[in-house]
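One chain of protein is taken out of this complex; the other chains stay put.
All chains are identified by letter, namely A, B and C, in their written order; residue positions are counted from 1 within each chain.
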Amino acid sequence: MLNRIGIVVKPNKPDAIALASDLVGWLGQRNIQVFLDEAIAQTVNHSLSCPRSEISRLVDLLIVLGGDGTLLSAVRAMEGNNIPILGVNLGGLGFLTEITLEELYPVLGQILAGKMETKRRMKLCATVLRRGERVNTYPVLNDVVITKGVLARIINLRNCIDGAYVTTYRGDGVIISTPTGSTAYSLAAGGPIVYPSMDSILITPICPHTLTNRPLLISDRATVEFTLESEESDVHLTLDGQVGYPLHPFDQVLVTKAKDYVVFVKSPFKDYFEILRTKLKWGER
Amino acid sequence: MLNRIGIVVKPNKPDAIALASDLVGWLGQRNIQVFLDEAIAQTVNHSLSCPRSEISRLVDLLIVLGGDGTLLSAVRAMEGNNIPILGVNLGGLGFLTEITLEELYPVLGQILAGKMETKRRMKLCATVLRRGERVNTYPVLNDVVITKGVLARIINLRNCIDGAYVTTYRGDGVIISTPTGSTAYSLAAGGPIVYPSMDSILITPICPHTLTNRPLLISDRATVEFTLESEESDVHLTLDGQVGYPLHPFDQVLVTKAKDYVVFVKSPFKDYFEILRTKLKWGER
Amino acid sequence: MLNRIGIVVKPNKPDAIALASDLVGWLGQRNIQVFLDEAIAQTVNHSLSCPRSEISRLVDLLIVLGGDGTLLSAVRAMEGNNIPILGVNLGGLGFLTEITLEELYPVLGQILAGKMETKRRMKLCATVLRRGERVNTYPVLNDVVITKGVLARIINLRNCIDGAYVTTYRGDGVIISTPTGSTAYSLAAGGPIVYPSMDSILITPICPHTLTNRPLLISDRATVEFTLESEESDVHLTLDGQVGYPLHPFDQVLVTKAKDYVVFVKSPFKDYFEILRTKLKWGER
Partner (left out) sequence: MLNRIGIVVKPNKPDAIALASDLVGWLGQRNIQVFLDEAIAQTVNHSLSCPRSEISRLVDLLIVLGGDGTLLSAVRAMEGNNIPILGVNLGGLGFLTEITLEELYPVLGQILAGKMETKRRMKLCATVLRRGERVNTYPVLNDVVITKGVLARIINLRNCIDGAYVTTYRGDGVIISTPTGSTAYSLAAGGPIVYPSMDSILITPICPHTLTNRPLLISDRATVEFTLESEESDVHLTLDGQVGYPLHPFDQVLVTKAKDYVVFVKSPFKDYFEILRTKLKWGER
């Protein structure tokens, strides 16, 4: 039984706040205890507010109102506490936020009636090693990106998989993505679409100097290692397109599958292929 | 213990025949019983010859002398009898025939000394349905290709995966490939490289009219179905780039993972990434 | 002054025939003599009918009702007699038929009032040489395509430009296109968009085996020569996606700019970039 539901909202969006306010009332009428993202709790005038990073520990379901970006940041905030997430897109349809505004209350009605199906999505972990020492580890749902900064003309990234040398990518950088992330940055860089429930890791070079360097799909059990060969210092790590860190010459980035998964509420209204057709405009002439 | 070895040879290639002759002698000296592809047995003047389709039932190991094409045709001939295959490339290096001429005898020495490691590769099965009735089923190691003939300008292929509608591909056709086949025709059509031990199915459209139709990777447990929507009759099915059949309007092609695998002898000298680097010229400047 | 207008119509399309009938009346009221494609003259019950190949000699303007395919075949029929063409698309918008149904009468009103602007588009000529002898010459507005048939696995096409060896393309074939044709088959094969008023020739390989073979843009003054190197006989020449001829081993295909141009009536309502945005769905999210 679902008793407590959390709501995370894209900040500074009047329509998101209005919807949150409406949703708080709707859930309250159904005796659900609602915990609200403190970033907007005051605006909505709701008593049970708490920080994003705490909210997932207190609830049985998290509703995200916004777009794919809001959902990615909510997933990062709830690290290690994988309750189901219902992603609601406020401006159409997202690859991650596949519930539209019109579908929100019907889906919630079904969930409260006990008809909730979920699906899990693998994550990746990126660990930065500096002089062999672990600096930090970052989890992602979509992708780990290693790119040149503006001053760099080209960067060299030496890649090994499970200890075996693959190649040294020369170009703008490289994207290491989950199947979920295959329709994000990797797709723009020329990568394939990977069905999101698959367990695999996709490596997509960005504008590679060697034209035969192509996207590579490997097992989710692999350890993917990139070493900064060049002495240039203008190389950066970006996580889920949101958080960035500068890398140092000779840093290593290890990418492996994360131990935990993200859990999403399945839309009863559409499957993955319908999302592809809509987002990529396949259906139309 | 290996007692009997079969040899299949690319016909009409003097160097292949010379090598086969040499190999028959070398194996004979080591008390191995050799069965030779009847297509060349006479030329080599060897007594134990038999048809390609029978040879794999009589031996413990099959040596293929030729290129990837010879190996694909040998695999097709030995359907259902999956003894290990040692593919020897006579003109450099193949994706499937990864043993070079210089490596042949050292590798055989190791094999006879009991040090043989193998790896298995998934296959696909393509079943043609006509008016709902099964016409035939074809196994492939690389790919099932559905393409327009010369007269057709464009063909329409309605695709469902596990019964769910995906899209209707419009263009030159579509390639359904194994991970092994990802470096064959699919790569030329813009597909990614899929590590060959993975269990997955790759669908790559050929010159799609809808530019956002991209290569799609799905689970090896999926049933992939293509239906010929158009009334044009100039559509063809090609298996591993070698055997072709005309399809009829409204035919359906079902593609699923085959029950059996192909077993290859692992090269002790090189891994998959070295083959990629060599074949795709990654190492060079 | 425009006194005589021809009308060519996509056959077997009731809405095209209805529109033709309406148009004949509208033009008649304005004292324009109308010549109708004999393929539909009887259906429309119009007295001045003549064969497609003759019609352009008798009129000052040709109206094409259909899609890009109808227009390409009308251009082929009127070879050598380049009166202005007004292409009307019956099902949306074409790259070549850029006048929509709603725009037809307003545009005609402007034309009859003397406000007609035209634009010219270069064509290519493909000449087939067999044992050094010219077999035939074919003009195209979009593209000359040399492709493998169904039985061929791969074809080899040796390419020279102005007598200098370029490379031998190995793959499904090659597209030689005008700027106008860059948004037809070439785009599906990975080619760039070339602004249609440019004078240049685009060579786009189809699924090339050598991954670094990329689309190549050269001067319109060049002579492009392809020689069939392989002994395989299953190679075909296709002109504007409509007419095909089998080629023989060792045939040569010479492609040069045609002496004449096709002349189109300029749409007063939209420019080329609007057509790109609409056809390629650039404007939408």
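Following the convention adopted for this analysis, contacts are C-beta pairs under 8 Å (C-beta built on N, C-alpha and C of every residue); 3 or more make two chains touch, one makes a residue touch a chain.
Computed from a prediction, not measured in an experiment: that's the story for all the values here.
The chain that is not drawn here is touched, among residues A:2, A:207 or A:263, by A:207. Note that of A:56, A:147, A:177 or A:267, the residue touching the chain absent from this view is A:147. Of the listed residues C:9, C:194, C:228 or C:262, the one in contact with the hidden chain in the full complex is C:194. Touch with the hidden chain on the side of subunit A covers residues 147, 149-151, 153, 171-172, 185, 187-190, 206-209, 211, 236, 238, 241-242, 244, 280. On the side of subunit B, the interface with the absent chain consists of residues 92, 211-212, 214, 281, 284-285, using the contact rule stated above.
Interface residues of subunit C facing the missing partner chain: 161, 164-167, 179, 187, 191-195, 197-198, 200, 202, 210, 212-219, 271, 273, 276-277, 280-283.
Rule of thumb we're sticking to: only the chains that are shown with their structure count from here on.
Between subunit B and subunit C the centroid-to-centroid distance comes to 40 Å (mean Cα coordinates, whole Å). With centres taken as mean Cα positions, subunit B sits 37 Å from subunit A. Multi-chain contact residues of subunit B (touching two or more other chains): 187, 280.
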